[in-house]
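With one protein chain held back, the other chains of the complex are shown just where they sit.
Labels for the chains are A, B and C, by order of writing; each one numbers its residues from 1.
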């Protein structure tokens, strides 16, 4: 899915990650802005990868739930999604993420936020993250 | 975006809509299940179209925020998303939606739920829904 | 807290519970309606007790997160909160709840909804639910 929308994990540090994505007309809703589902997908990946970055090596991450607030239209030349861990935990990790639209002239605007609840999955075959 | 993920609006009645989508390997996350972002996109469309179905003719709908609970892995031959209006309002419409995975033998499983807050937009040129 | 706001668990069946509460002027916000926090408290108790009703006997329940949509002003002679389990699970239980305002003439109105994510806690001393 991340490949389908052209998103790439560009920064990974313990507890904080960044994902970048160019604008594409295949990802828009009826008004020509980035679709809420694409924003949610990339924010969820940002939260999930932030959570994964502080989990044990053999762990996988599962999104239990997330909430997205759509603040401004998803209009830009490219998009940046930053995820960070708000509360680490053995089983449950809470992460927050922000989505930014970046114009051709590098003007940057916060367009959406997510709070996500992630679960650590250990020892289920075929699930290693 | 709905075209990108192969989703189609199959039922539209005042206050209730349904969207159907076949399984596709381009829409999966790292474990082979339907990606949370695709589920969110389709649930958001279900909520948005349910809200739109009770709005005035010249109105457009804008998602302000939504919350998704991912209940079971998105594994199935096809998927059904049902959206319904929980609270109609002049400016704000609250809608709920359910996502179901349907196996080849028609066994159906609830895989995710959404509550979304939608806003009625009237009279902004180029925004008619 | 449930005692402070005068709420009582009136129905408990496996997966579904009801809580009732009379109106009290000590529980209102600045406009004389039931305060959002009281609604959240009672909805959270409804979700938590619904989850607890399907957990093993020695388990306790912990709310990880919840989302509330406030649909109509909390104006009524008494209030009913119904919680039900949407997705049972060994560790995580997802529950939904509705809040209703009931007028003196028994007219009933949906005033708020909650989706909550609950966690089963087993074997932590002093935490039995």
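What we mean here is this: a contact is a pair of C-beta atoms (placed from the backbone, for glycine too) under 8 Å apart; a residue touches a chain by one contact, two chains touch by 3 or more.
Since this is a predicted model, take the numbers as computed values, not measurements.
Listed residues C:17, C:38, C:92 or C:111: the one in touch with the omitted chain is C:38.
In the full complex, chain B touches the hidden chain at residues 64-65, 67, 91-92, 94, 115, 117, 119.
With the whole complex as reference, residues 1, 4-5, 26-31, 35-38, 40-42, 44-45, 60, 62-70, 126-127, 129 of chain C touch the missing chain. The omitted chain makes contact with chain A at the following residues, 67, 69, 71-72, 86-87, 94, 96, 110, 113, 115, 117.
Here, only the chains that are shown with their structure count from here on.
Relative orientation of chain A and chain C, expressed as the C-alpha superposition rotation angle, is 180° to the nearest 5. Each chain gets a centre from the mean of its Cα atoms; for chain B and chain C, those two points are 27 Å apart. Measuring from the averaged C-alpha position of chain A to that of chain C gives a distance of 31 Å.
In whole angstrom, the spacing between the mean C-alpha positions of chain A and chain B is 20. Among all residues of chain C, those that touch two or more other chains are 67, 94, 115, 117.
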